[in-house]
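Every protein chain but one is kept in place in this view of the complex.
Moving on to subunit A:
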Amino acid sequence: MYAFELTRPTSLADAIKALGEEDAQPLSGGQTLIPTLKQRLAMPSTLVSLSGIEELKGIKNEGGTLSIGAATTHAAVARDGSYPALSDLAGHIGDPHVRNRGTIGGSIANNDPSACYPAAALGSGATIVTNNREIGADDFFTGLFETALDEGEIVTAVKFPIPEKAAYVKFEQPASRFALVGVFVAKTADGVRVAVTGASEGGVFRWSEAEKALDGNFSPDAVDGLTLPADDMIGDLHGSPEYRAHLVGVITKRAVAKAG
């Protein structure tokens, strides 16, 4: 790692101020950032740790909307259980030690194309709350490792409307437990949402054809015959673009079956 200063503010206001310094970068659970720093792929002057800020932690269920502080760990979300599909997803990220450090805000802000949480946020139609504004999930995830966050802006909470039915299924890359393909399906009052992670070079996306088919008939059969083009799918040693495109259909059916 290159050398940097590490500061641990205890309030959001102090964190935002510290992030105003040149080349300052936020540090949440660090489960992606620390390996990145070790490979010298990032060179911040200052890391602003968010782990000491109590106002960024915790889970509140307010009239059917689950509001999760950005510095809440995957383990805490897994234990919560008030949105079962989300707790199930959180409980299968990485391994137990990673889940004790990694946070929802960090995962959402990093927007890894194979991460699980972006699928939950997009699939649930969540709202991403920052220190400046609220951003709908449809506008938040803008591409590979890219989000609508501005320089110096951080996620402070994620608000999930709890749907009628929902489930997440991932086809795991067994070494990393990232999703080779992961699909989050939610049946909401405004229709069905299907969010796919792990598959596209553009990161998480909604599969609108499947949403339309499932709107009329929320059963695995509704997805039969639907296909996705392999053009912009990820291809690597674990699976070709064609394989991933095929898996999206298979995993979507499994997710619908799991949602019941």
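FYI, a contact is a pair of C-beta atoms (placed from the backbone, for glycine too) under 8 Å apart; a residue touches a chain by one contact, two chains touch by 3 or more; residues count from 1.
What we mean here is this: contacts and distances are computed from a predicted model.
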UniProt protein name of the chain not shown, from "Stage 0 sporulation protein KD", "Cytochrome bo(3) ubiquinol oxidase subunit 1", "2Fe-2S iron-sulfur cluster binding domain-containing protein" or "ABC-2 type transport system permease protein": "2Fe-2S iron-sulfur cluster binding domain-containing protein"
Selected from A:3, A:41 or A:189 as touching the chain missing from the view: A:3
Among A:37, A:70, A:86 or A:122, residue touching the chain not depicted: A:37
Option touching the unshown chain, where A:67, A:100 or A:173 are the choices: A:100
Contact footprint on subunit A, counting only the chain that is left out: 1-6, 8, 27, 30-31, 34-35, 37-38, 46-47, 49, 51, 75, 94-98, 100-101, 175, 177
